[in-house]
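Yeah, one chain of the complex is gone here, protein chain that is, but the others are all in their spots.
When the chains are written out, they are named A, B and C in that same order, and each has its own residue count from 1.
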Amino acid sequence: MSGTIAIKNGYVFDPLNEINGDKMDIFIRNGKVVTELSASEMKDAKEIDATGKTVMPGGVDSHSHVAGAKVNGGRMMRPEDHYKFYQKKTPITHSGCGYTVPSVYLGGYEYSKMGYTTVFEAAVPPMEARHTHEEMRSTPMLDMGGYLVLGNNWFLMRYFKEGNIEKAAAYVAWMLKTHKTYGIKCVNPAGVENWGWGENVGALDQANIHFEVTPEDIINGLAELNEMLGIPMPVHLHANNLGHPGCWEITRDSLKIPKNIRARPNTNVEWAETKMNPLRHESIYLTHCQFNAFGGTSWRDFESGVKGITDYVNAQDHIVMDSGCVPFGEATVMTGDGPAIHDLYVLTGHKWSNTDVECECGSGVLPFTYLKNNPVHSVQWAMGLEVLLYVKDAWKSIMTTDSPNGGPFIKYPQVIAWLMSNKARQDTFEECHKWAQDRSGLAAETREMTLNEIAIVTRANAARTIGMSHCKGTLAVGADGDVAIYDIDPKALEVSDYESIIRAFENAAYTIKDGQVVSQKGEIVAIPEKKTYYTDIAISADDEKNMLEDVRNWFKYYTIGFNNYPTPEKYLANPTPIRIDAEV
Amino acid sequence: MAVVTLKPTGNFDLTVEAEVITPDNFAGKSAQEIGQLLVWQGPKQYPLANYFEVKGDGADTTEETTITIDGDVSRVKRIGEGMTAGKVLVKGSTGMHAGAEMVGGEIIIEGDTDSWAGMEMKGGLLHIKGNTKDHLGSAYRGSWHGMTGGRIVVDGDAVNQVGGGMSGGEIVIGGSVKHFCGIRINGGLIVVKGDAFRTVGAEMTGGTIVVGGTIERFTPGFIQEDTESDIKFDDIECTGEYKKFTGDYAIPQKGKGTMYVSSVNNECL
Amino acid sequence: MVYKNIICPVCGAACDDVQVDLDTINRTIDVQNACKMGNAKFQEVVSSHRIVRPTIRENGKVKDVSWDEALEMAADILVKSRRPLFFLGSETSCEAQEVGLHIAEYLGGVADSNATICHGPTVMGIQESGMVGATAGQTKNRADMIVYWGVNALESMPRHMSRYGVFPRGYWTKRGRFDRTLITVDPRRTPTATASDLHLQINPNTDYELLSALFTILNGKEPHTSIEDITGIPISVMKQMVEMMKESNYVGIFVGLGVSSSYGKHRNIEMALNFVKEMNNYTKCNIGALRGHCNVAGFNQLASYLYGYPFGVDFMKGYPRYNPGETTTVDLLREKDVDAAFVMSADLVNHIPADSAKYLTEIPMICLDIAPCPSTTAADVVLPGVIDAMECDGTFYRLDNVPVHFEPFTDSPFPETKSNEETLKMLFEKVKAKKEA
Partner (left out) sequence: MQVLLNTGSTIDEGRLAKGGNKYSEDYKKECAVCWMCAADYATLGSPEKVAVTSRDGKHTVAVYPKVTEVMRSGQVFIPRSIWANVVVEPDTFSTGSPRYKGSPVIIEPTDEEVLSAEEVVLKLYMGGE
C-alpha cells in the first residue's frame, strides 16, 4: 500500500502534540498519520526500526528564497557559485548545481536530505508570480507556497491613503487568488516605492513620495485587513531600515503597531488532532530579525541590538519571528528591499542586480561572503543566535538563515549545533573577530536548546505560525505523513560533541513524505508528488466588483493587460487552495 | 626521477577531457595502471590507453614524476589541471584548460595552447613556448578572483582577457596581446613585451602591468604620474623608459593599479 | 471569429494587446495592433508555405513520412550520436524548451539557445557585474530620459518605443514623448537615431572605450585625450551626456546587439552595467536589453532555474557545466566537437557564420520548424512545428524577464501533436525506449 509505513521505537518529538522524546511508534496510512495500522495493513506496510533515533515531523521552512525572479537572478549572475558545487544525475534524479543559489532540482533534494518536506517562498512579486510558480512546480520533494509582496503596492497605498480598508481587503483577497499565493509579505513598507526614484524612507511616520502613506499606515492597514480576511498567517514583515546600524529601534516600534489587532485566522480545513491549540494568536510575523536588529549608530560603533527587540517580544503575545542566522561563508543576499541592497553595493562595490517591478515592488541581489575575521560579520553571527536564545518561549521564534541571505539553508545543521551546544558557540568565538564577544551578549548566554525546542523552531512553530499545522509540523493523527528520522539517540546525546549533531541533521537517516521514504542517509530514493498551497478567500461579489472597477481603471499603468495578468492554475503542482470564508 | 611518456594514438574526433593527466595521478602507478585511468570523450569515459601509448612507470612520489606527451594533443583538454608537483612536458600543442588551477610543479608546452590555460592558478610554473588564446590565468566566469600565485610564461602571443581578476603571481608574454589584458586585476604582475591592441588594464584596482610595445587604443581611465627607466620586479627586468600611469579611474574609489607603457613605442600617449 | 488580448510570439516585446480575426472558412486572418513583423507571423496560421508533413532525407532525396517514422529516425540519430547538440530555439514556449533540456541531460549532450548568438554576452556581462534593471512599466511611468545604445529599436522591436520606451503616457510622464529626452548611441544614423534628441555616432567597436570614458567623467576624472580619436566623440559631448543623465529624474538605458556583439562583447555590457550601478548614486538609472526573439529570455530563465546556467549548458559529465566559447553552439560546430544536432524553432543555419553552418549541414540534423528555411533545407529530419500563442498555450518571458502566459485562438493543424512540447515528449519517449533497449 503506497504511503503506508510504521516507524517503530523511535524517540518522538512532536511539540504541537506535547510529545517530548517519548519512545513510541508512528503509523501512516495512505499518506496520513493514523493511530495504528491493522494487522493486514502492517503486512503490506514498510516498517522502519527507529530504535535509538530521533523522530520529528518533517521540517518546515517558513521563510526561504528558493523560487522566482530574484532567486533566478541570483543563479544567473553567479556561475562562480555553481561550478564547483554540483550533483550528477542518477536514474531517478536530475543533475544540478549551485551552492548558495542551487538550481531547483538540487534545492529540493538538499532540503529533503535534511529532513525538510515543506518550504514557503518568502517573496512573490505579483506580476512575476507565474515565474515563482514555475520554479516551485519544478522543485521536487517539497510541498510549497509563497507570500505575495504587497507592502508598496500602488492600489493598496491608494486605498490606505483614502482610508478604504474594505476595498483594500477585497483587493488582497483577489490578488492572493489571482496569483495563487498564500499570505501577505510586507517589505520595507513605503520605502520600496520611493526607491522607484532612488530614495528610501527612514522613519515610521515618514510619508513616501506621491502616495503620501507612511510605513505605519501600511503595516497597520495590512495587519487589519489580514485579520478581516482571516488569512492563515500573520502579516509577514520585513521592517524598514534593514541593514542600517541602529535599525533595531524602528523594528521594535514596527512590532508595536499591530499590538491591538486580534488574530482571527479563519482556515476552513480539517485539523490534525494536536493536543496544543494549533491556531496562531499573533498579528505579526517579523522575518530575519537579525538583519533588522543592528545596534550602534555607524559601522564603527556597530553592536547587537537584538536585546531591545527580544525584550519587547518576550513581554508581548502578538509577535512571532524568524531569526535570519549568519553561519559564515558564502551567501547571496536577495530581498524585495531594493534600496537596502543598493546600500550594500555602495559598501562593497560588488556585483549588484536590481529589479523594480511596476506598480508593485522591487528586489535586489548581491553576492556576499561572511568572514569570521570581519568584525561586523562576526557580530551578525552572534546576533542571529541571540534572536533564538533570548526569546524565552520557543513558540515565538523560528530558525532560518533567511536563505541564502545569511547563508544557504544547507547550513541549518550548523546553526542547530550552535543552538544546542554552548561549546560549539565558544569554539566559534575562538575563531572569529573579538567584536562577536564585545559587541553582543552571546558569550554570556549559556542556554542550550533541547531537541524539543529544536523541533519547535524548525518545524512545529514554523507550521503553526503560518497556519499550516492542520497538516504540517506535527505527527498528530490526521497530519500529513511527513517525518524526519535523525541518527541521534537523545539518551546518549552529548551536546559538546556538536559535530555529531551537524552530521545527523545534514543527512537524515530517513526523510518520509506522505508516508513514503524519499531520502535515506543523504541519498534521494524516491520522487514524491508535491502540493502547492494558496489562500482562496471568498468575498462578496459586490465588493469584488467595486474594487475591480478601480483596478481596471489603473491598469493602464501596467505594461501587461488585465486579462493576461493572472497566474493560471497550470503553473502549480497539485494546486491546493486553503479556503477561507471572509467576514468582510 | 621517472618519466611517463604518452604518445597520442587514438581518435580525437571529439575533444577529450583528460584532467587525469597529472603527476599526482600518475605517481606510484605502473604504465599499465596509468593506461587504465579514465578520460572523457563525450558523455562516456574510456581508458587513457585508448588514446595514448603509455611507456614508463610513475615515480613513487608526485615530485619525481615527469609526464612527457610526445605529439600533438590540441584536442585534449585539462592536461595538468590542479597538479601540485612534478612536471609535464608537451611536445606539441594542447587543448583548453591546460594547467588550470595548478598548485605547483611545472608544465612546459612546446606548441600552442587553447584558451583558459592556467585558469585560477595558485602556484608552479606554466611555460607555453608557442601562442595561447583567451583567458590565460584568468578567473572563471563571474568570479573576480583569478590567478593568485605561480608564474605563466608565454613566448608567443596571447589574445584576450589575459590574467582576468588576477591577484597574485606573474604572467610574462613574450609576444603581443589583443583585448582586455589585465581586466579587473587587483594584484600580481603582467608583462607584455610586444604590442597590445586595446583596453589594457581595464577595470584594474591593483597590481602592475607593463607593456613594452605599442598600445593601439589606450584605456581612457588612466592618468600619467611619472616616467621611470629600467624597471625591475625581482628577476623580471624591463629595460628602457616607461611612462607610469595609475588607474583604472573608471572604477570608483580605486585607481590603485599601476601601468607602465614603453615611452619610445607610445610617443603619442 | 475575433479574439482579443492575444500575445504576439515574435519579438521580446511580447505585446499582449493583439486582436485577431480568424476566418477559418476562407482561411484568412486579420490582425490589429501588431507591427509589420507580428502581422507577418500571424499570417503563418493560414499560409501556403507552412510545413505540414514530416520529411526525412534518404540518400540525398527528401521524402514525406509519417510522424511516427520521422520521430523514429530523429530518435535514432540522437541515440547513435556520441555528443548531440540541442539548439532549443526561442520561437517556442518554455514548456517545449524544458523537454529539450531534459533530453539533452538524459543523453549527456549540450543544450543551447538563441541567446548564444544574441544577448549571450549581455548575460555574461551580468555575470561579471550584476544588472540594475526594472520591468518595462517603470520606464513607461517614470523615465524622463531614454538611451538606446547599439540598438535600432524602431526596426528591431518596432513597438518598444510606443509601448515601453519613448511615447507611452505613464503616471509621471503624462505627455509621453514631450516628457522625455532621447539619446541614441549608434555607428549608423538609423531611424531611431534620427528620432533622437542626441545621437552619438560612435566609431564601430569602441563602445567599451566610450563607456569607460563616461564612467571616468562620472567619477570626476578627465579621460585620456586619445579617447576622442578612438571613439570619434569629443570629450565635451561625453561630459554633456553624463550631465544630462545626472540631471534627469529617471534614466532608462536599453542596449542591443550593437553593444554585446561588437568587439569587447560581454565586457562592453559589463562596463555599461557598472556605469548604471554607479549612476544610481546620482539619480535613478536602470538598464535593460532589447531581446529580438520572443522567448530568448525564457530559455535563459528556464535553463538557469533548472540547471544553474543561462545557456551553453553541457551535460557531458552528468552534471551541468557552462563555459561560453567552449560549450556554445558556434564554437562546438566550428571546432567539430558535436556529431549530431537537434534544432528547434530557430533557423540556425541562417544565423551562424559559414564555418559553423557548413559543419552543421554535414552532421545528422533534426529540425523542428514551421516554414521552409536554410535549416530545414539542410536537415535530415524535419518535424512540422506548432505555432505557440496561436495554436497552443504556453509561457514566454518577455524582454524584461516578466513571464507571459499565452492562450491560443486556434488549434494545432496536426492530429498527431498539439504543441511542440508534446512533439518533444513523444521524441523523448522514443529516445528513452531506444537507449534503454
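Everything that follows uses one rule, which is that a residue touches a chain if its C-beta (ideal position, glycine included) is under 8 Å from a C-beta of that chain, and two chains touch if they have at least 3 such contacts.
On a predicted model such as this, the values are computed, not experimentally measured, just so you know.
Although one chain is omitted from the display, it touches the following shown chains in the full assembly: B, C.
Summary of contacts with the chain left out: across C:12, C:165 or C:187, the touching residue is C:187. When the full complex is taken into account, the listed residue touching the unshown chain is C:361, out of C:33, C:361 or C:410. If you put the hidden chain back, the residue from C:66, C:225 or C:350 that touches it is C:350. When the missing chain is restored to the complex, the residue among C:54, C:288 or C:324 that touches it is C:324.
Where chain C meets the omitted chain, the residues involved are 10-11, 36-41, 43-44, 47, 49-50, 60, 112, 116-118, 120-121, 124, 150, 152, 154-156, 158, 187-190, 201, 204-205, 257-258, 260-266, 292, 311-312, 324-326, 328-331, 334, 347, 349-358, 361, 370-374, 377-378. For chain B, the list of residues touching the undisplayed chain reads 115, 133-135, 160-161, 179.
Keep in mind that, in the parts below, only the chains that are shown with their structure count from here on.
Computed from the mean C-alpha positions, the centre of chain A lies at a distance of 35 Å from the centre of chain C. Among the residues of chain C, those touching two or more other chains are numbered 127-128, 315, 317-318, 322. Along chain A, residues 77-79, 83, 351 each make contact with two or more other chains. Against chain C, the residues of chain B that register as touching in their complex are 13-15, 17, 40-44, 96, 115-116, 134, 141-142, 179-180, 183-184, 198-199, 202-203, 217-223, 248-252, 268-269.
By the touch criterion given at the top, residues 139-143, 252-253 of chain B touch chain A in their complex. Across the complex, chain B is touched by residues 82-83, 107-109, 124, 127-128, 206, 208-209, 212-213, 215-216, 219, 221-224, 226-227, 230, 263-264, 267, 271, 274, 278, 315-318, 322-326, 335-339 of chain C.
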